[in-house]
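Following: one structure in structure tokens, then a few remarks.
One chain of protein is taken out of this complex; the other chains stay put.
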Amino acid sequence: MRFSELLRQLSSADPCCARWLAADPELGGAGALHRAGQGQLSFLEPGNRMVRHLDRCQAAALLLPRNPALQQQVQRRNIAWAALADPRLGFAEALELLCPEPIAQPGIDPAAHIHPSARLGGGVSIAAGASIGAGCRLAEGVVVHPGVVLYDDVTVGADSVLHANAVIHRRSQLGRCCVIGSNTVLGSEGFGFIPTAGGWRKMPQTGCVVLEDGVEVGCNSAIDRPAVGETRIGAGTKIDNLVQIAHGVEVGRGCAFAAQVGVAGGAVIGNGVILAGQVGVNNRTRVGDGVIASSKTGIQTDVEPGQMVSGFPVMPHKAWLRSMAALTGLPRLNRAVRRLERRLEQDTVR
Amino acid sequence: MRFSELLRQLSSADPCCARWLAADPELGGAGALHRAGQGQLSFLEPGNRMVRHLDRCQAAALLLPRNPALQQQVQRRNIAWAALADPRLGFAEALELLCPEPIAQPGIDPAAHIHPSARLGGGVSIAAGASIGAGCRLAEGVVVHPGVVLYDDVTVGADSVLHANAVIHRRSQLGRCCVIGSNTVLGSEGFGFIPTAGGWRKMPQTGCVVLEDGVEVGCNSAIDRPAVGETRIGAGTKIDNLVQIAHGVEVGRGCAFAAQVGVAGGAVIGNGVILAGQVGVNNRTRVGDGVIASSKTGIQTDVEPGQMVSGFPVMPHKAWLRSMAALTGLPRLNRAVRRLERRLEQDTVR
Partner (left out) sequence: MRFSELLRQLSSADPCCARWLAADPELGGAGALHRAGQGQLSFLEPGNRMVRHLDRCQAAALLLPRNPALQQQVQRRNIAWAALADPRLGFAEALELLCPEPIAQPGIDPAAHIHPSARLGGGVSIAAGASIGAGCRLAEGVVVHPGVVLYDDVTVGADSVLHANAVIHRRSQLGRCCVIGSNTVLGSEGFGFIPTAGGWRKMPQTGCVVLEDGVEVGCNSAIDRPAVGETRIGAGTKIDNLVQIAHGVEVGRGCAFAAQVGVAGGAVIGNGVILAGQVGVNNRTRVGDGVIASSKTGIQTDVEPGQMVSGFPVMPHKAWLRSMAALTGLPRLNRAVRRLERRLEQDTVR
């Protein structure tokens, strides 16, 4: 595809405001700025430190921010470019055009195991070795990869994709356009046990898991069902690999949880919350809308909306930076205090 | 089921000491106190902050603690109630009566792959797509969900349940009434490598994993086998999702490990130990009976029995609370010491 043609197909949401077409290169792929080779497209964001690679960039064409100095620098290297308000977004759209994902063929493999009471919408794709339990309902266009297991009475909304070996336990409800990663488990039994004289006694977990539209979950994650009621993930929330969402958690819309996050039972997470890698959220904690927690944060108390937090125990990010700077100086501080004490001791003796 | 009938079926271990039956409601389900609707049962524990929802509770019947004031408050709302020594335990029993789990039908699906040398007890249930290796022995009543893989020579005790896509490696031994969550792996090769001039050299992992009776493991967890001997999990121990138990670990009876706990090779954990989410235990560390570790604790040294510990490095919970309180005050402390130093400097100059 020619660069000029690709630019014409980019979303009207972000029309290119300027462009320079050198020889209007034919594009055969895409790459990172320092890796892109002949015939490849790349991009640069405002303020990105990749800019240091620009003078050796081998790409055929670049999506740039609205920055005339950068544009001239690129032009001098004879690289075609276009300037966008959001070059990363444009690159995402370009990738879909240049490297389209393969589309699963509709159809039901004869080696899939489908209970006769399951109801399948038009155009569903079910691969060999998948198991669909009694009473399941899959809407049109759902894709089920090999080895996926749906227990009974699972519902999956239109155009959702279930990757290989994912397991969805009974009565889970998935909305439209959800993506469930390989080996992820939804709707499994919450970890609820009551201490008794005879040992741990299971609290039956009779609730279910609900994923609203557009939720995506990575690989090897787990979302448990509660004793009663629902564990609910709000529309458009994205969850990475190896994440634990315990029973009865409520997650709002448009959140993003990075890998190895753990959210304990009954926590309530607002809308637009971002949790970085290895963050933990305690039982029944409330995290307000728009909170951002940096990696490894341990949220053991409620966090007000809009805060950026860090550390364990959790604190405002700036306070954490100050505490951590002070922490490394702690041995020195100790010595200073001992010096002061000796000094005053001598004063007293005198 | 009528509330009165349900109360008659609760365990004699905790008979209701008082009750008030309004109109003896017919119960059709159960819910959390603030969510329960018409015809639903709920419960309240002593000291639980859910009590604030009591005045708007819509449940038809409640299991309460032995607290006359609460009972009168509920009665005024015309909600039937019964008072129990342990209302949560009563609710667990009630859930089993009101929302019974479906029981797997005995039988072997023709699409299961079973080695002819495997021995299967009466009433086992083996689903489509499961693989049972050579020499495996499944006792009566074992349930094997779709996609489960048993390598050779695995033994599974009576009435154990293996959820979908779980993998049990060779020579693992599971006791009676164990529950293994979806996508969990037992008996995999321990992470044992020896540094040599030619790179990492594998230490063969020839041991096995043993789960005693009543052990439950959540989803996407892993319990490795050791080079020699056993990795052993004591009877009645419950393990949550995404937990790592390394090779050669010994875990006692009646422990509870929350999600994302990691226990490194050769650690020895006593009986009744509770590890909260994201706790780590170092190689060969010994953790005494009854120890409780709060979330994210890093246990890198032995812990005496009965302690409640926190932090990393691990310390008594109260010491950790004090240290953390002091940590947030550290920048202020730094400034105070600098003030003192300047002050004494001036004194000296004068």
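Labels A and B are assigned to the chains in the order they are written; within every chain, residues are numbered from 1.
FYI, a residue touches a chain if its C-beta (ideal position, glycine included) is under 8 Å from a C-beta of that chain, and two chains touch if they have at least 3 such contacts.
This structure is a prediction, so every number in the text was calculated from the model and none was measured.
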item	value
Selected from B:Asn165, B:Thr237 or B:Ser295 as touching the chain missing from the view	B:Asn165
Those residues of chain B which, in the complete complex, touch the missing chain	113, 129, 131, 147, 149, 151-152, 165, 167, 169-170, 183-185, 188-189, 191, 193-194, 196, 199-204, 206, 220-222, 224, 227-229, 242, 244, 246, 248, 260, 262, 264, 278, 280, 282, 298, 300, 312-313, 315, 319, 322-323, 325-327, 329-330, 333, 336-337, 340, 343-344
For chain A, the residues touching the chain missing from this view	13, 29-32, 35-36, 86, 88-89, 91-92, 95-96, 98-99, 101-102, 109, 111, 127-129, 145-147, 163-165, 179, 181-183, 214, 216, 218-220, 236, 238, 240-242, 253-254, 256, 258-260, 277-278, 295-296, 324, 327-328, 330-331, 333-334, 337, 340-341, 344
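Assume only the chains that are shown with their structure count from here on.
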item	value
Averaged-CA centre spacing for the pair chain B and chain A, given as whole angstrom	26
